[in-house]
Structures are given as structure tokens and as C-alpha cells.
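The complex is shown incomplete by one protein chain, all other protein chains being positioned as in the whole.
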Amino acid sequence: MKKIAENRLPELYQALSAERKLYLPLEEGGVVGYGLYSPEKKTALTAPSTVKSPKELFFPQVEGVVNFQMQGKNIDILPIEMPKEDFVVMGVRACDVRSFDVLDRVFLSDPVDGYYAARREHGTIVSLACDQPQNSCFCEAFGIDAAAPAGDVRCFIREGVLYWQALTDKGQALTDSLFGLLEEAGPAGQEQQEAFTAETKEKLQALPYHGLDLSAFTPDRLGELFHDPKWKKLSQACLGCGSCTFVCPTCQCYDVRDFDTGHGIQRYRCWDSCMYSDFTMMAHGTPRPTQLEKFRQRFMHKLVYFPSNNEGMYSCVGCGRCVRKCPIHMHIVKVIKALGGKKDE
Amino acid sequence: MQGTAQLILERARELMQSGQIQRVLGWEKGEFEHDPTPAFFESEEELQNFCYNDYCGANLSKYLIAASKLEGKTLVCIKPCDSYSLNQLITEHRVNREKVFVLAVPCPGMLDPVKTEGKDLSQGERKDYLLDKCLCCKGAEHKIADETIEGPSLDLAPEDRFAQVRELEALSPQERFDFWRGELSRCIRCNACRNVCPACSCVKCVFDNPNSGVSSKASADDFEENMFHIIRAFHVAGRCTDCGECSRVCPQRIPLHLLNRKFIADIDELYGEYQAGEEAEQRSPLVNYQTTDKEPSDALKGRG
Amino acid sequence: MQRIGVFVCWCGSNIAGPVDVERVAEAMKSVPGVVHSTTYQYMCSEVGQSRIMEAIKEHQLTGVVVCSCSPRMHENTFRKTAQRAGLNPYMVEIANIREQCSWIHKDKEVGTQKAIVLAKAAVAKVMLNTPLQAGTSPVIKRALVIGGGIAGIQTALDIADAGYEVDIVEKSPTIGGRMAQLDKTFPTLDCSACILTPKMVDAAQNEKIDIISYAQVEKVSGFVGNFTVTIRKKARFVDELKCTGCGACMEKCPSKKGKNEFNMGLNNRTAIYIPFAQAIPNVAVIDPEQCLKLKTGKCGLCERVCSAGAINYKQEDEVFERQYGAIVAATGFKPIDLDAFDEYGYSQSKDVVTSLEFERIMNAAGPTGGQLVRPSDGKHPHEIVFIQCVGSRDTSGCGKPYCSKICCMYTAKHAMLVRDKYPDVNVHVFYIDVRTPGKNFDEFYRRAVEQYGVDYIKGMVGKVFPEGDKLIVQGSDLINGKQLALQADMVVLAAAIEPDPSARKLATMLTASMDTNDFFTEAHPKLRPVESPTAGVFLSGVCQGPKDIPETVAQAGAAASKVIGLLAKDHLVTNPCVAQSNELLCNGCSQCERVCPYGAISYVEKEIRGPGVREVRRVAQVNPAVCQGCGACTVTCPSGAMDLQGFSNLQIMAEVDAICK
Amino acid sequence: MQVRQDWKPKIVAFCCNWCSYAGADLAGSSRRSYPADVKIIRVPCSCRVNPLFILRAFQRGADGVIICGCHPGDCHYTSGNYYARRRMTLLFKMLEYLGIEKGRTRVEWVSAAEGAKFSSVMNDFVQTVTALGENVKLEDLRCKEPLN
Partner (left out) sequence: MLHENERDLRETILRISAVDVRKCMKCGKCSGSCPAYEQMEYHPHQFVAMVDNGDIQALLDSDASFKCLTCYACTERCPRDVRPARLVEAVRLLKIRKQGQNHLKPDAIPAKLEAELPQQAIVAALRKYSK
């Protein structure tokens, strides 16, 4: 384990960004989001959360797929190059690190999504353990240890010192490249880690959503959950906006669109939301005509369909972003509690 | 608040029992104090979950578009500021007045969960925790009501709602451009502003309609970010009641209301004071004119 | 997929000089969608047109772009060309490379490049054109004239004369209007009744004209060629068919306190009455406010004396609907109320009268039998003061900002008539300006001054107040720099005229627009002065703006000729470039309805079926016969449901794209 | 920013069919020239011009947009230009508020008899826009001509 004093973090950022791009939480306009580091930016590494998750660094909201160039009546197809730049994402919390396991299951299984795969290959994740979980957090329900996130490198900050531990080869390589900047933490590091873990555990246990029970969401109850009459009430206030989807670290739906530039077509993909009225719109209309079906789809997918196909892995990581951002406060925890309560009856 | 909630509930029960109303549109208790959800209550039993507390900032009037298509009357809890939106929706025939029982409820100013998170509310003034929109409160008077529940109202001199607009106007064009670029570049096109907006009640938005020629699902670049917000503001110009919901729901905290207020300020200055939703059946300044209106070139005179 | 042909015209050397037309044609060949591109010396010539027709057939063209002169010149020519070749005429677009290009750009390279861009824009547009069909709508060959004054009567007579049926709806019990109340007319001084009443009789006797008196229009629906109008005929309590107008009832009627409207309330009339001797229809009417029988149930004298048995106390209002192809508004005017001008003492002295009252006093059939006497004491006056511009040209908010136009002339007439009949009476006229633009008008005014010795005083009156049995008129004489205080026996006020108050309600029903003074606005102030912007609605007389009798008659005839021109058609061919509402997208918000200058948009509750949609919604519908295609509604519509055929959103954006490329 | 030496602005002029388009025709027939950078789009009335069209033009590379209609009071459709006047005033003020150079947009009333005015208005507008340079604040980079 290595360490560096918190007040020397700018040096670390400089070093990390010297060879490759560095993304980390930045504060702009009163909100925190992942952004490209440069010295004049206001970093917010220890902010409890970001509005959008780091998902967009691997799966951007808008991404070119192919271009068509028109010259008179000729059309040339111009493929878009795969991403090949190395980059580091720093400050990824445990929940968000887990989200990449979920996304990997989608994008790295056959057929592999080349763009995502390339970015995963070139990206190194430096995670940061939580020391101030929020009231809206419930990662614990998914077996995530907020104090010990995965990633290529794991960090935690205690008593003004950032501790740094490489977990993978990629992480080790990154660590090696920082030669001279990081000091050895020694056995004290281990002690600090234990203390940190204990403190965080205590905080986690005090959270309002501690003990959230997901046991009702099992594949065998798919039909029962699908037909539950409670969906109607739960969904009726839903505005059909995409704020939950777009802040979600695991939502992975996208739409493919063409933009006519006047000189050709740019085909791109962009995030889509199952809450939108035109989601999966087809010639005959949409298979989910009302907000009830759209709403149900989102939560059934996260809590039932996805685990059914992925050895029980939920496609929710309990980051609490949707809990915080839903304009009408109707979110996954309310859904879990409303539907999960049924098994006892 | 407890008392007000009780009064609302009693009245709603009576009206439901007497068959005058079929359902109640109000707020449902959440997990905490700060997260009530707008909800329809179809029975007295369901009404047990009704709540009216300091966090019922959501404007319910837009839900009445759907409620207008249901059997029977819907009782709706309308705060003073929501009443403007409701009038506007009635003017535009989006809400059927006959289908609505307007229960005017008092509002002491609503709290912003972001501002109160982790705070001890007994410290500081209530003003420090109010939703931004409440700081420019339009007053305690309801512009439409079938019946009024009495209760405490916001005791606060409203801020000048155009102050920020004027500040921006005083900047240089480049500073204004940089300001808006900074703000709008955070937009994630989640459409929360549009979908919550009572004036954005189109059955299909131009931006969702592939045949409109301008549809886009995500803002692919700066232009599309500008385009979406300019056109959205223009489409609601003269109809926007300044309810402030757009900025309240924006996950990126973009001050979208400053776009709408710019239109309101210009309309007031150029075409006379106009408050959308002040009463039903008003004629919006954008579908009206005076032969003596200012020429665009005169209206744009002044600083570069 | 569209197959577009591009035809570049040389226009002799007009285009081919400054623009390399061959290069334009060549460049267009590589534009997607273009399958044929050529040039010719004169595309609009017989040969040029036949080349286009041949190309349409040979290349199975679905759209044509002609690069030539302004579309305002030959768009129709080429549309017809396309039609002759079997192509829908609206699949033609013109690129204006003469007026907008060759004539203004001297540099051949610049001109050629611009011509190519304009041609590409036209191709981009025509790619999105859709075949449009000009619709037709039948014309009901009957006209409605609202108002039975001289304007309405003249319009009706002219329409009837052309062989069309026409109804006059008049709100009072008789036609005749204001002109019937006048004594003499300027500048010829012929007797008003002598020239009007024959016309009234003509109208009554004309079998094409149906006079619906004592009636009002309640509702108007439909559109040009096909209006449905609801008319309420008020109960007269006298059977119109039976009444002979003998007047026996009036002699016996014990209730004599009704104000005589015809005489401007200067005297009283009975409860059952005929407004005046030459009234048309010459039928009595009972004033229910005054009739003892109707009020108390006791009396019934008139019923007893009526030998025709025409009295019917149980008569009720009659409401019926009729269909019309055209509607003429001829609602006329009234003098303004003088409440806001109390400085002239109108409410304080009976001897201060309005000019219209003065007409009645001077009239042989009036309350004084034509004798000029003071209303207060019946004495002969010796000094009369006329005050002009009472409430006209007044921007203070008390009166009207406009000039009432007729006052200068009728005041001169009154002054002259007084001096002519009673040379012992001194006449003074206070004026701001004397406006006499009209045939023989200024001569008339000068005659009043020079021949009849009328004392014209340049200045306004500040106040009039009674003193003893005299009226003191205090005003300025600006020319002599004096303030005058004249002792007068009578004061006559030339009160401003304003549109009849019924016009405002009617305008709403007709969706016809009005100006801020409640005068109807014209479709075009210069070129279409007798048409309202609402198709099928025409304007006659003072309801459009102040005018005198000859002007009114002229306008009445003009309105009639426009009506005749409309009714002469069996069908109206409608412009297909009109707005269209996509019901699937329409919110029913009514914003478009509010900006439509023609009232072409209405709303219906309709079951909407679409992908995943089946519900009843309120949606806009455009009446293509009424819409003129301005497009105001399309921009008002936030959802884009309202679009304009021939100038659709996508077409205009395609042009923008092509130009900016 | 890449500045091309021979840069010329792209100007879109929306002209109402009845007055301004005819005014442009008159400018042509009386040989009153104005720069070829101005390209006219014919619309029935100035009230047909949707703010979307104006933004679209800027997106696609226009450097200035001008709307021409009948003089107030002379609209062929009686009131269209009055609505256009309000809409455009408010839209332009909004663009100014967003920091867009206000010289890039303009409304002018040109009658069918004002060929000379049409030409002088266009000359002046092109000059103004040329002085402002390329539109970068409201451009859409995707629509820039490919530089290859």
C-alpha cells in the first residue's frame, strides 16, 4: 500500500494527467460531475457523489458510430475510429465500480460492443472508499462494501492522507508510473484501513435504508411481480422524464440516430430512457403504451429480468442518485419496499 | 402544516362521501418528511397516506390533464402559485374545468430538500431553506378556487424576480454567452424541465417527433443544447406562469427559469404587464398585438 | 423516390448573359433526385413549355424546377404546363435566377454560383412537395345584408337587380336608418325623404328582397359561400301580413309616453306606433314597455279598433335559420353620447341640441312641423350657435380620435337653411378647421359664408351655460385674438359619430376584425376597401368608417358588386396552399384560433386513433375554403401540429439547409 | 479559429410573398444590386417564419438572418406582420440575452415599391454581418463543410 498527503493531491493529479487523460469529480455551477482534469478546474474528489456516474466515460451519452459522406450522388462510408487513448478515472465510489460489472455483462458479452470494450481496455479505474455515505445510499443491499471498493486501484482517505493500493496489473502499472510521488504506507496503512472500515461500517448501519430487503425479487416471482396491481399507483405520478435513467450508473439503453449535416449523415448513438414516450417506438406504436408499462419495465429490468439472466446480479448498485434526483420522489427504494413487502402477507 | 393537512383531509373525505368527487389529487407520504409524491387517492382508505407538509412543492396542476379524461370529478389541492398554472391549462382547454374541484390550500412556502439535507432546521431562518421559487412568491391569493382552506401563508417580502435577469443583461455579450454556455453545457437532456412544465403539455413535443425535422434525443453538441432551451422557452413564452418547476427539478441545477423570466420581463416592458394564468381565458401577448408595438430594431437598441 | 427535372431558362440574354446557364444545368445533374437537367432560350414560350411537357413524360418526372424569372411572373404558367403533361401543378417550384441573380450580379462567376444554390434550394423544396388539389365549395346564391339604412338598402337593391335573393335584417321596426331622419342633404339640398323613400319602396316591392325588420342576427356559422345565420325576429304583437298601416290604433292608444325614437326623443309617441309615415314595412308595432295591455293586462283598445284583426298580444319572438353565400355588414352609426362633454350644457338646457335633433326640428314631418323653435319654450330663436368637432379629433379619451367627416358639411347646410328660411336669425359657427374635400363641397361652404352671411369663427367653445332664457357661449376667436361670450337662443352640437354598438357583437359572430374605434377593418385599406378580411363578409357604409351619403351609396354598390361576383360562381375554387392540422399532434390549445385573421380554425371533440392512441380529444380543424394560407397559426402551434401546405416546415427548412450548405 | 481570407457571410432572407419578395423583384428589375451572399426564401407572410427556421439557418452555417415583410398596417393578411413583429422582437432579445451578436438578426419592412430600399437594406445587413465575422456562437460544427 502507498500513501500521499491529501494536500499533495494536486501533484498527484498533475502526474496522473501528464501521460494520459485524467477524469475526476469536478465542481461546476454548484454541482459535481466527472470531468477532464486541468489545473484551473475545481476538483471535488471527496464529494459524496456526482450527478452523473462515471459510466459516461466508458459509454458516452452521444457517440458517433459511422459517417456517410455525400458528394453529388456518391456516398462514401467513413468508419469512426475506435477509442485508443489511455485514461484514468479517479474517485470512483464502490457502487459505481460495481456498475462496471453490470455494464460489462451487457457490453462485453457476445456481441461485444467495440467502443465500450476499447474504452474499458484503455481506462484505469482508481476507486475511492466512502467515508460519508448519504441518506439515500443503499449499496449494502447489493453486497457492496463501500469501504473497500474494487477497481484497478483502491484508495481511501483518512486523517489527511490518501492511501493507494493497486488491485490489478493495470493498477500496478499505473502505480509504477507514479514512481517517486507515492510513499510506502507500511503497516500503519493496514491499521488505518481497518479503522476506516470500522468507521464506515458504523455509518452504513445508521443509514435509513440499512437492511433494505431484496429477497422478494427472484426470477420465479417474475409473473407475480409483473402483474402486481401496485404498479398503477406507483407509476401514476411519474413524469416520464429521463433523469433517473441518465444519472443511473447501470442503465445502458441507447438509440441510434442519423443526423443530416448537409454534406452527409452522421450516425450516432445516444442514451435512451425506457421512461420516454418514444422508447422502442416501432411502426405500429410502442409495446408499452402508458407510463405504467414504461415505469414497470425500468424496475422489473433492474430487479428481476437482469438478475434472471445474470446469475442473480441486480442491475442496481444502490448509489442513490435516482432517489435524490427524481423530481417527484418516486424511486427504486419506494418500489422495492412497496413490492417487496408482499412476501410476508 | 399538520393542521392544514387535517383540514384538507376532512374536507376531502366529506366530499368523497357525498359523491361530489371521485378522487383526490394530492401528495402521498414518502419514506421521509422530505419526499412526498404526487398521487391520486381513489378511496378513503387510500387517503390515509395523504400528506401535506413542508416539502409539497410539486405543482399538481399538470396531472389534471390526465384527470380530465377520467370519470367523475377530481379534487385537486392547489397552492397559490399552482393556481396560475391551472388557469393557464384551463384557458388552453387542456384541463376541463367541469371535471375539477379546486381545493385552494394555503402555502407557508415550501422547503428545498437539497437545502435542508443534513441541516438542523431550528437553526437559521425558514427563508434559508425555501425552494428558490418560493423566494419570489406571487402571494397568498389563489387565482382559482372552488373552496379555500385557511391556513398560514408565507410571511416574506418576495425578492425581485427579475433581479438576476437584469444582472445578466448588464453583462457584456461575451460574458452572457460564457455564462449560458457554462450553464447549458451541463444539460443532460433528461427532459425533466419539459415534462414537469405545466405549459409544456404538447401531446407530442417537436423534439420527440421524428417528422418535425428538429427532433433530437440527446444534445449532440453546443448548438443542440442551445436550440432545445431557446425553443422550449419560446414555446412557453406568454404562457409560462413562472412557477419555477423547471429549475426545481433540474438534476444539474441549471437556472432555466432565467430564460423564461427574460421573456416575461421583455413582454412586461414591451407589451404591458402580463401574468399568465392570472385569470382564465386571457389572451397571451404572443397571440395578440398592438399596431403601435415597438419595432424589433428599436427594442434591441442599446448596448452592443 | 422523386424524379426531378430542372429547366434552366436563358431568358434570352437576360439570364444567360450574367449567368452560365449551361454550368447551372450541368451542376444540377449531380444533385440527388435530379434525373434530367437542361436549358432553353425561353422556357415560358410555347416551345419551352412543350419541352418541359415532353421531359415530364419521357423521364417520368415527379417534380419540376424551373430556373427562370420571379415566380410572381410565371409560376402559374409553369404550373399549367405541368398540369397539361399530367403532373400535379403544385409539383413545380421556381428558382428565381433573374430578378434575384442575373439582374443584380455582374460577375458571371458570382451569378452562376448563386444560381446553382438557388436551384438546389428549389430542388430541396420540390423533393418535399406533395400533390395538392384545389378544393371546391358550393355557393349558396343568397345574400344577407345586416342593417337597413341607405347602405343596406342600396346594397340589397343592387344585388337583387343582378337576380340574386337577398335578405335585409334591420333591428328597428322600419328600414330607412339615419338618412330617413335627415331633412335635406348636402350639397344639393334635396329633400332626404324624397330620394330615400322611393328606394325603400323599391326594396319592399322587389320580389328578390326579403325585409326582415325588428330582427337581429344571433349566430353566424359556416364560411364563404355557405354561411348559416340564426335570426331572431322580435315580437311586434302585430301581424305583419294583416296590418294595413291605417293608423287607427295609434289614434286610440291611451299610452302616450314613449319617447319618439325617430324624432330623437324630442316628442312622444303612443305605445302602438308606426315609426314614421313612410315606414317600410308600414306596419304598427307595440312597445311592450309602454303598452298597458302587455304590462297590466287591462286595455286592449287597439285590438278592438283594428279592423284587420292584426293585433296579437301573444306573439312571441321568432327564431329561424337561413343559409347565405355572402354577408354584408351595413350597421351604420349613431352620434356619440355627450355625457363627457358637459361643458356644452347639453344636459342643462333643452335649447342645446345635437345636429341630428336639429335635423328633426327643421324637418316638416318633425316634432315642430318644420318650424324653427326653441325646444324649451317654443319661441323663435334669433341667435344660433353651431359648435363643430364635439367629440371628434379628440385624443383626450373623452371623444373619438378620428374626424367624423360629415359634420363640416351638414353644419354648413344647417346654417344655410336657417339663414335661407329665417333671414332674421344670426348664425355663428365655431370651427377648428372646415374640411370640404368633395365635389361642390367647398363651393357650398363658401356660399353659406358669402351668400348667406353665416358667421364662421375660427376657435373652439370653452363652455356654454344658461343665463336667464339665454345661453352664454364662451369661446375663442383665434383670428381676432378675442374671447367671445355670445348670447345665443339655441346651440347646436356637431356630435361625433361612432359605429352602432351592435357592430361589435356582430364582428365577433362574423370573426370580422375591427379597429380600436370599432369600425370594421377592410381586407386591404386601398385595394379591397369593401371586403372584410373574413372571406364572404363585405362592408357597406359607415360601419367601415365615417362617410357621407354619396360615398355610402358608392360603397354600397361596390359591396354589392363584390357579392354579385361571389354569388355568380357555382363553386369556389380554394387555394390548396392552406394550413392543415395534424390531429394526432394537436393539443387543442386554441392558440392558433386566436391568431387566425379569417376565423378559419374551429375545434371539434373527436376520437383520435393512432399508434397506441385511442381517445377523444379536442382538435383544431382548418376550413380550407376560408383559410388564406398566411401561416400565422403554424408558428403559434408549439407541437407543430399546424403546418402550411406548399410552405411546410420541412420544405422551408430544406431550403434553409440547401442555401446554407 | 480558422479565418479564411476570402470569407464571405451567408445570409438568409425570408421575404413575404406580397411585399418584400415583390420588393426584391423590383430591386432586380431596376438593377439595384446587393451582394450575392443574400439568398431569399419566399414565405407567404412574415408570420410564417418560425424561430426554428432562424436557428436552423444558424445551425447550418448562416451568419445572418433577415426577415422582411409588409409595412405594419399593410399586411396582405391584415395582421400577420404584427404577430411576426412580436415574435421576432422577443426571439432576438432572447438571442441577445444568450450572448449572440444582435447584428446577426434583423427585421425590415419592405414594400413592393421599395426596390431601392430592399437593395440598400441588404447591402447594409451584409456589411454589418461581415463586420461581425463568422457565426461561431450558434454554429453546429457537424454542419461545417468537410475540410478535405
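We just call them A, B, C and D in the order they show up, numbering each chain from 1.
Criterion: a contact is a pair of C-beta atoms (placed from the backbone, for glycine too) under 8 Å apart; a residue touches a chain by one contact, two chains touch by 3 or more.
None of the values given here were measured: they were computed from a predicted structure.
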Visible contact partners (per top-of-document touch definition) of the missing chain: C
Residue among C:389, C:448, C:530 or C:660 touching the omitted chain: C:389
Sole residue of C:432, C:509, C:564 or C:584 that reaches the chain not shown, by the stated touch rule: C:432
From C:277, C:319, C:398 or C:616, residue that would touch the chain that is not displayed: C:398
Hidden partner chain, residues of chain C it touches: 343, 389, 393-399, 430, 432, 458-463, 474-478, 483-484
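What we mean here is this: only the chains that are shown with their structure count from here on.
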Set of chain C residues in contact with two or more other chains: 595, 636, 649, 653, 657, 660-661
For chain A, residues contacting two or more additional chains: 259, 262-263
Residues on chain D engaged by chain A in the complex (per definition of touch): 60-61, 142-143, 145-146
Complex contacts: residues of chain B adjacent to chain C: 69, 91-94, 201-206, 209, 211-214, 235-236, 283-284, 286-288
Chain A residues within the chain D interface of the complex: 69, 259, 261-264, 266
